[in-house]
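The next block holds one structure in the form of C-alpha cells; read it before the comments.
Excluded from the complex is one protein chain; the other protein chains are retained at their positions.
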Amino acid sequence: MKSTFGKNLTVSLFGESHGPAIGVVIDGLAPGIPLDLAHIRRQLDLRRAGGEISTARQEGDEFEILSGFFNDHTTGTPLTIMIKNSQTRSKDYEKTKNLLRPGHADYTAFIKYGGWQDYRGGGHFSGRLTAPIVAAGAICEQILAAHGVIIGTHLAECAGIADAPLPTAETELQQTLQAVNARQFAVIDDQKGEEMRQAILAAKQNLDSVGGVLETAVCGLPAGIGEPFFNSVESVLAHLIFSVPAVKGLEFGAGFGFARMRGSAANDPLRMDGDKIITTSNHNGGINGGITNGMPIIFRTAIKPTPSIYQPQRTVDFAARQDATLQIEGRHDPAIIHRARPVLDAMTALALTELFIEARGTAWQTTLD
Amino acid sequence: MKSTFGKNLTVSLFGESHGPAIGVVIDGLAPGIPLDLAHIRRQLDLRRAGGEISTARQEGDEFEILSGFFNDHTTGTPLTIMIKNSQTRSKDYEKTKNLLRPGHADYTAFIKYGGWQDYRGGGHFSGRLTAPIVAAGAICEQILAAHGVIIGTHLAECAGIADAPLPTAETELQQTLQAVNARQFAVIDDQKGEEMRQAILAAKQNLDSVGGVLETAVCGLPAGIGEPFFNSVESVLAHLIFSVPAVKGLEFGAGFGFARMRGSAANDPLRMDGDKIITTSNHNGGINGGITNGMPIIFRTAIKPTPSIYQPQRTVDFAARQDATLQIEGRHDPAIIHRARPVLDAMTALALTELFIEARGTAWQTTLD
Amino acid sequence: MKSTFGKNLTVSLFGESHGPAIGVVIDGLAPGIPLDLAHIRRQLDLRRAGGEISTARQEGDEFEILSGFFNDHTTGTPLTIMIKNSQTRSKDYEKTKNLLRPGHADYTAFIKYGGWQDYRGGGHFSGRLTAPIVAAGAICEQILAAHGVIIGTHLAECAGIADAPLPTAETELQQTLQAVNARQFAVIDDQKGEEMRQAILAAKQNLDSVGGVLETAVCGLPAGIGEPFFNSVESVLAHLIFSVPAVKGLEFGAGFGFARMRGSAANDPLRMDGDKIITTSNHNGGINGGITNGMPIIFRTAIKPTPSIYQPQRTVDFAARQDATLQIEGRHDPAIIHRARPVLDAMTALALTELFIEARGTAWQTTLD
Partner (left out) sequence: MKSTFGKNLTVSLFGESHGPAIGVVIDGLAPGIPLDLAHIRRQLDLRRAGGEISTARQEGDEFEILSGFFNDHTTGTPLTIMIKNSQTRSKDYEKTKNLLRPGHADYTAFIKYGGWQDYRGGGHFSGRLTAPIVAAGAICEQILAAHGVIIGTHLAECAGIADAPLPTAETELQQTLQAVNARQFAVIDDQKGEEMRQAILAAKQNLDSVGGVLETAVCGLPAGIGEPFFNSVESVLAHLIFSVPAVKGLEFGAGFGFARMRGSAANDPLRMDGDKIITTSNHNGGINGGITNGMPIIFRTAIKPTPSIYQPQRTVDFAARQDATLQIEGRHDPAIIHRARPVLDAMTALALTELFIEARGTAWQTTLD
C-alpha cells in the first residue's frame, strides 16, 4: 500500500503531474451523506496557485466525481474524484530531465524507479497530487462539521514573521478558526499577513523562496477518539501530515517546548466544568495516551522553502554522472506555505474521520449525536 | 488494527502493566536469521529502570520466545516474545483508581473503555509496553546491522542542558553512534551527561520531573528506500515514533529550522563523490520526496517530562465527578528520556525494516548486498 | 476496505453500472513492466457481451490508462484504468426500481445502503464491474507469463453438458490451456461447445437461463508460493473468486471428491523426476499446506444461472412493502458462464501476483528467473 492510506476510510491516490489525470478513490464513506460540492471547489481554489506570490501555472482543477455519488448524496460505494491535467507544458522538463533538482525527489525517484518514473513536473511526487487529497479532505470536513468538529490552519510564521497566536479559550478559538477559514491568505493578523506577503515577494525578486510554520487547531472533538500505541491520534495525524511534500517537522501542544518544562508545569490539571471534565491548560494539545481528551487539538507543522528556485544551483547530471549547474525553468512558487494550508486541513480531516470510524463505526458519518 | 502495526512486518503488541504478561508477535521475519539474544537482553536492560534517576520498580524483564525460533534462527513463521510481569504492586493503584492522573491516559481510557480497562499502572497505556517493542526492535536492529545500517540515539537535550552535536561527516557520525550505543546514559559529552543527571536528581528532590530532546541518526542506508506520499520514510517513522508515550514533537533534518531558511540555503546541492551521488549538506535529513537519498537520516524527538510526579496535583475524581487532589504513590521516574532512547532505536529499526521489505522483499532480510 | 483488495498489489475497484465511469487503481506494480495493451483489449472483449447467447447491451469497453504508465511501461506508481459508461439506458430501471429482482443484490443493497445506492442496472453490484477487474488481471497475466506461468479456464460443464477433461500431464495441459485461451467460447471439445450453445439458446427461448462449472488450471508455477494459514493459496484465490458475482462453489484438486476417498488414495506420492521433486498424482491441486508444490493448480468454480430471466417472477415491492410480480425488461444474458471465464483468469492472476510479491518482493515482477 504505497499510495494508499487508511483502514476504515481507504484513500487511493493516483496520477502524475503531466499525465492524463490525477485523482483519488475513497472507500469507506457511508451512504446518504449530502455533499456540498461548492466546499470542495473552494478548498481546491485555496490550494490552487493564484496571484503574484504563486506559480504562473493556472490549472482550473475542475473535478469530476466518477462513482459513489448519486442524487446529490454518497451511495456508500467507492467515491472517485478525477481532475484532468490540462495546463501541462511538458517540454519545460525534457531538456533538464537528467539534472537532479536539489531538495526535490528527482534523485530518489531515479534510484527507486530505475528511470521508468514519469519525470515531467515531478510526476507522482508533484505537489499537484495534493489536489485530490484536498478534495477528499473537503468531503471529510463536511462529515466532521456535521458533528460540530471544526478544523482550521493559519500561517503561524512565514519568512520569520509571526502571526498573532491562536486564542486559548475554545469559544474564541472557534471564532478565530472560522475567520481564518474564510480568508484566502490564512492569518489572524492582517498586518502580519501583509508583511509575510512582502517577504515572499522580496524572496521572489531574489529568485529565492521562503518557508514557515502552519498551526492547525481542531475544535468540537469529544473525548475518547484515537487508539493506544500504534494508532494514536498523534500517530495517524503524523503519518498523513508527513506525507505532505515539504513538511519536515510536527509538534503537538507544547511540542518541543516540553523539553525545557518540568512535569509540574507540563501536566494539564483536570477540573470539573459543570458536568464536564476539562483541563485548565492544554499543553498536551488535546491528546493524552494517544486519545482525545475533549480539549482542542493543536499542532504546528514546519514547511520548508519551495525547493524550486530560479538561482543557478550546483547539482549532478544523472545520466552523465557528472557535476553540473541547474538553472530551473518552468513555473514555480516563491512560497508554498499558503497553498499547503488547505492540504493540512484535508489531512487532518482524513485522519480524524479514519479514527472516528474506528471508534464509532461507519454509520457515525451520518449519525446525529 | 488498534495495537497492530505494519504491512510487511506486522507487529501485534499485547499486555497490561499489571496483567500476567506483556509481549509482541512479529509476523514477517524471514527464515534463517541468526539472533543474538544478548543484544535483545542488552536493549531491554537499557530500557529498564535502574539507578537513582529511575523508578524503584525493578522488573527483570526476562523474555521468552514462544514461537518462530528454532535451532538459534528464525523459522519464518510468527515470532512471539513474552515478558511476564512479576513486580506488580497492584494495590498501589486501587485506592487512587478514580483519581485521574494529569498528563496520563487515565481520563481518556475511562472514556474510551467505559471503565472496563485494566487501570492498574496505566494498563495497556503503561510505558512498560515499550519493553516488547524494544525486544522486537532489537531483532530488526540485527537485520539492519547485517546490511551495514547503524542506528543510534543520544540525549541531545535534557532539562535544558544540551549535549555536544552529532558530527556531520558520515565516518565520524558512525563512530559517534557506536560510542553512544555502548553507553548506559547516551550522551556524546560526558560532562554534559553528568550535568543532566544532576538536573534530573534536582528535579527528583523537588518531587518533579524533566523532559528533553532525543536525536537519532541512521548511517549506512542506501538511496531508494521509502514510498511516495502515504508511506514516506517520514510518515512511517513518525507513525511509530508518535506511538511512543511522552513523544510530542518530531523534526527531520533542519526541521523547524527550515521555517526561517530560504530555499537557496535549505536545498542540499548534489555532487559526485567518486561514482557516488551525494549532497554537500544534509538539511533534509537524508530524505527527499519521502525516500532515502543515501545520506544519514537525522531526526529529533521531543520528550515531555514524566507526568507522574510526587507533588500534589489538582484533578478530578472520575467516579464522584468532583474536583480532587491527587498525591501519587507507586514507583516513578523523575525522567524517562534516557529510558525512551532504546525505544526510539527500536521504533526506527521497525520502521526501516518495514520499508526495506516493501522495497526489496522478505528475502532481503537474509540477503547479502 | 470494502471494495479494495490486496496487501502487496492493492486493487481499488470503483464505479456503478450507469454512472459516469467504472475503473480500478492498481497500487504495487513494479516500474518498467512493458504492457501489451492488445492483451488487455482482448480479455475485455472475451468478457464483453457478444452474439445471440449474450445480452444486447454492447459496451465498447474502451479503457483509458489515467496514471502509472509512461513510455509504454509501468512507472511503479499507481496505475489507474478507467472505462466510461456509454450504453446506459437507465430508464429501463426507473419503473421497476422498487421491485426486488430475485437472485440479485437488490434487496440486500436496499438494506445495506438505506436506499442511497445507485440502483440502476445493479449499480456497484453489476457484473459490469468485472470489466476493470479483467483489465487489472490482464496486466498480472502478462507479468506471470513472463515467468512462465500460464492460466487458463474452460467451461467444464454448462447446462448439464460436460466438456472433455483437462489432460493431467503438464506439457499437454499447457498446450490445452493455450488452445482454450485462443477460443472465444472456451471449451476443449468443440462438439460439446456446440451442444452447450444450443442448450443456452434453448433456455433463452424458454425465457430462462443456465449455469455451469468453470475449471481453471495454472501451469509453470514454482514450489513455495503461498503462506501458511490465513494467506494460503486456497484462501487468497477463494477470497477473490468468491467475490465474482454468480460464483457459489469452489473446489481444489479432488475437492468434494476427497470426501469419499481414503487417505491411501488421496495422498499424492512424491518421487524424483530427474533432480526435481514431483507428485505422481495431483489430487491436492498443486497446493499443500496452503503453498504451491510445483504441480499445476487445478480448481473448479460453480456458476449459478443468470438471475435476470424474462419469465414473470414473484417478488416484493420494497417501497410498498407488498408482494408483487416482476417482469424484467432491459438486456440480459441467458448464460454468463462464458463471460465469467476471463474474470476467473483475472482473479487467478491477481491472487497469484499478490502471493508471488509476498514471497519474492515487488522486484520479482520484472526479474528474470
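The chains carry the letters A, B and C, assigned in the order they are written, with residues numbered from 1 in each.
Note that in this section contacts are C-beta pairs under 8 Å (C-beta built on N, C-alpha and C of every residue); 3 or more make two chains touch, one makes a residue touch a chain.
Because the structure is a prediction, the values reported are computed rather than measured.
The chain not shown here makes contact, within the complete complex, with A, B, C. From the set C:Ile83, C:Ala217 or C:Ala254, the residue in touch with the chain omitted from the display is C:Ala254, counting the whole complex. The omitted chain makes contact with just one of the residues C:Leu46, C:Cys140, C:Val218 or C:Ile309: C:Ile309. Considering the whole complex, the residue from C:Ala179, C:Leu201, C:Ala266 or C:Ala363 that touches the absent chain is C:Ala266.
Taking the whole complex into account, chain A touches the unshown chain at residues 7, 77, 228, 357-364. Mapped onto chain C, the footprint of the missing chain covers residues 1-5, 7, 11, 13, 100, 102-109, 111-112, 124-125, 129, 157-160, 203, 206, 208-213, 223-224, 226-232, 234-243, 245, 247-264, 266-272, 275, 277, 279-280, 283-285, 288-293, 300, 302-309, 311, 313-316, 318, 321-323, 358-359.
The set of chain B residues touching the chain not shown comprises 1-4, 7, 10, 12-16, 19-23, 25, 27-28, 31-32, 64-71, 73-80, 82, 112-114, 116-118, 123-124.
Simple rule for what comes next: only the chains that are shown with their structure count from here on.
Fitting chain B to chain C on Cα positions gives a rotation angle of 180°, stated in steps of 5. Centroid distances from chain C, each centroid being the mean of CA atoms, peak for B. Averaging C-alpha coordinates per chain places the centre of chain A 26 Å away from that of chain B.
Per-chain CA centroids place chain B at a distance of 46 Å from chain C.
Among the residues of chain C, those in touch with two or more other chains are 7, 77.
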